[in-house]
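Of the protein chains in this complex, all but one are displayed in their positions.
On to chain A.
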């Protein structure tokens, strides 16, 4: 899809389209994060490295994803 097409859609549609997409993006981000962190842990990444990659502290990465 072209970028122009995208902005056109967002402009022409009712705000529900954009708002719903943002909600879906939040969920998608959480799901992709969960998968990526699990894989990084399997491959031996430290919580510090994961935190740095996500732009959060080691503690928050561990608190959120640690078992």
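In this section, contacts are C-beta pairs under 8 Å (C-beta built on N, C-alpha and C of every residue); 3 or more make two chains touch, one makes a residue touch a chain; residues count from 1.
Keep this in mind: contacts and distances are computed from a predicted model.
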item	value
Listed names "Quinol:cytochrome C oxidoreductase", "Sporulation protein YqfD", "Clp R domain-containing protein" or "ABC transporter permease", matching UniProt entry of the absent chain	"Clp R domain-containing protein"
Chain A residues touching the omitted chain (full complex)	1, 3, 5-6, 9-10, 13, 16-21, 23-35, 38, 63-65
